[in-house]
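Contents: one structure, followed by commentary.
Other chains of the complex are left out, but the ones given are in their true place.
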Amino acid sequence: MAVCTLGHVELLVPNLAETYDYYHDVLGLEEECREGDSVYLRGWGDFNKFSLTLTEDEEAGVGHIAFRVEEPADLERYAERVEDSGYDVDWQDAGVEPGQGESIRFTGPADQTFELFYDIEEPDVPKEQRSRLKNQPQKLVDRGVGARRIDHVNCYVPNVAECSEWFQDVLDFELREELLIEGDDVGKWLSVSPLVHEIAFVEAEEPSLNHVAYYLKSRGDLFRAADVLKEHDVEIKGGPGHHGISQANYIYQDDPAGHEVEIFAGGYLIFEPDWEPVTWTEEDMPEALYWWGKGRKFSDSHEHSDEFE
Amino acid sequence: MAVCTLGHVELLVPNLAETYDYYHDVLGLEEECREGDSVYLRGWGDFNKFSLTLTEDEEAGVGHIAFRVEEPADLERYAERVEDSGYDVDWQDAGVEPGQGESIRFTGPADQTFELFYDIEEPDVPKEQRSRLKNQPQKLVDRGVGARRIDHVNCYVPNVAECSEWFQDVLDFELREELLIEGDDVGKWLSVSPLVHEIAFVEAEEPSLNHVAYYLKSRGDLFRAADVLKEHDVEIKGGPGHHGISQANYIYQDDPAGHEVEIFAGGYLIFEPDWEPVTWTEEDMPEALYWWGKGRKFSDSHEHSDEFE
Amino acid sequence: MAVCTLGHVELLVPNLAETYDYYHDVLGLEEECREGDSVYLRGWGDFNKFSLTLTEDEEAGVGHIAFRVEEPADLERYAERVEDSGYDVDWQDAGVEPGQGESIRFTGPADQTFELFYDIEEPDVPKEQRSRLKNQPQKLVDRGVGARRIDHVNCYVPNVAECSEWFQDVLDFELREELLIEGDDVGKWLSVSPLVHEIAFVEAEEPSLNHVAYYLKSRGDLFRAADVLKEHDVEIKGGPGHHGISQANYIYQDDPAGHEVEIFAGGYLIFEPDWEPVTWTEEDMPEALYWWGKGRKFSDSHEHSDEFE
């Protein structure tokens, strides 16, 4: 029984055509299919049928954030745990999302809609897009930034500690790193794999998406990515740089609907079974956030937010 | 109950001083300590006290290959499984290796000495070598190639299928990729984590070490690594290149005792719980082994080995 | 009075559509214009209107290789020198090539058609393709390999020494590096700028084009280039690697008409006024050609050619 990986994120966008062009042309994602008001996209290295859903809506927002579980029966088990923790569970039928089996949805204390699923089809790759690399879902994309696969989400929440504990207790995430400013829980990075995080919680007054992150093939590709973004008139909000926390190399930008997107590479992997969460404090700033490179505003709400740029 | 990660490899070397210089000056490993006839080394990103042991001996060879388990009681459990499978288990006291708790040793069908341990100290890093990156064991090393951490071993064996099955059945490894030439099992890549392999078995007449691999920080560093190796008069046997299997970027070379060492970067991660092993056959050659770049001889013994260069 | 830079190369191709697709889609060149049986292309960083002409013809071959001179009157001066050296000069009217002024053509001892011109228009870049980088002819191209600008040509000739001396005496090139095998002149690298070469001559039985080379933005882009070439089913004949001579990082491949193309980066620059040509001999092989990485056959005709792979 386990959550295994981040599966996909659904973003609500009021300007679907424009936002699609950004993800397809600039980020280099592939279109998998369209259903109703939604377009389903993925990176060339994503093994699931889709990793990003763009759904036309009146206002920008997050539809849901979905994780994949280890086996089908985990849905029932986690549903019970979520309900025991005091939150409602909403079962979705197979096919509500293309190629996906039944799933459960719930909010938890982060006040976002999360989803767990097990069954998911592989990408439906046209013959001419299949790579001779049999361990790669399709050919590498040389369009735009050429983003490889989804990596993690970062959520703004006013209750960082509560969200972190709930994800550990109910969904079996492990706390990998944390940021405490004068004793306040300002950020928590959690994972279900050797990655440092599939999800992070950062303090803000209102719950919202901080960013969704796509991985490149190599950190050297970040220089090219910066060149490509600039030529596409995309504003670079932060980066290229190197986080202290997570050791990731990054570039931040907004999609045309206003969602922040991180493209990144680098980082480190945690294989040790007795990993102790790494605690960063005000004494470690600003390097905890920005080891080197151009930073960007970290949090709107915290009284110490000025230190975080 | 699980094996978590590759811990360290002990190499027997007849020329300790010269071999040490290669690992320290050229590969950029750090010396952790010396005990008896052994020197204990690690990469700047290794979280365990050591990842490579060089032990002076009359002939070059492999002392043992050690994996870390998830919890202390796993040693007893795996010892039972190993014995049930027909192989003897040799218990080692705590302290036989520096900073390490008790361990078990056994051969299994691969006819190498393998070790499982749980307790291991962290690197003993002098204050001036500590990084302000609190999630990094010590400062990044700018000497030589600057190898980051141990990644995997590849063993030559005459009984590839048997070894692969035994590691799956007894030690809970998962088969990730395999190479079949005209129906013969020629190579198997197995892992206990999202890495494609912590161990691989490749067909040869006699059991021996194929290579031990260290990870760099980025695949872009492979160009610099090739420059550095050449200036140190180290022969580059293969690479820079890109494997099909595992998608790793690599450079191969020999240490002064004759052990093959791979420095690599890149690759891909497997997070899917229903991963089906990827099977490559003669029709996929030579790209299965060498997607691009300079190859090196893959196997001495197989009748089709010419295809593998 | 000087030759300043390589301007363009005209390739004759029997399969224009297919060859165009390679240069446009895979190499990432931009189409500038079409006239008669020719398509005019350039890299995103080429300052001249075109750097590659593809002309439909019955057989593959080289139309001509064109260098730009320092001032208009240089055409008359070099025409006189060429004629004095015993070769005919053919004057071309302005407009024979699009956007180009009058030019002179001649063969010299290399038995290829060379051209000198002064007047050349800038690229005609549509508004949406203009970069906010005012020192860059147009936006960086993120399609295919994204080749930046033409760099050099390498010609096979049976009379290496004679060609080298003629280019030095008549056209004011400087000899930068040379390869002597057992006293035979096997290769000469010559330039009119701090580049090591705009032209090289390598021994072969018959005069022909060895290769034309395009520069990338960075040597790190060679990794991505290798990935892209493979996914486009282009065979990589050599590389990624690092030449000894010229210190260039390279990948070699053939266009669909059979012309060899090098994409490269790296190298070094010569600013010293008293540069002595660097002489490499059989004792420096194979590193003179291939410092590291995958080599490719260097010369068909030389009796020692086996050493050159």
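By letter and in written order, the chains are A, B and C; residue numbering begins at 1 in each of them.
What we mean here is this: contacts are C-beta pairs under 8 Å (C-beta built on N, C-alpha and C of every residue); 3 or more make two chains touch, one makes a residue touch a chain.
Source: prediction; values computed, not measured.
Here 3 copies sit in place, and the number of copies making up the whole complex of this structure is 4.
Keep in mind that, in the parts below, only the chains that are shown with their structure count from here on.
For the pair chain B and chain C, the distance between C-alpha centroids works out to 44 Å. Each chain gets one centre point, the mean of its Cα atoms, and the points for chain A and chain B are 31 Å apart. The set of chain C residues touching two or more other chains comprises 220, 223, 227, 230.
Interface residues of chain B facing chain C in the complex, by the touch rule stated above, are 219-220, 222-223, 226-227, 229-230, 236, 239-242, 249, 287, 291-294.
Interface of chain C with chain A (complex): residues 131-132, 139-140, 142-145, 217-218, 220-221, 223-224, 227-228, 230-231.
Listing the residues of chain B that touch chain A in their complex gives 2, 4-5, 45, 47-48, 68-71, 118, 132-136, 177, 193-196, 217-220, 244-247, 265-266, 268-269, 271-273, 278-280, 284, 287-288, 291.
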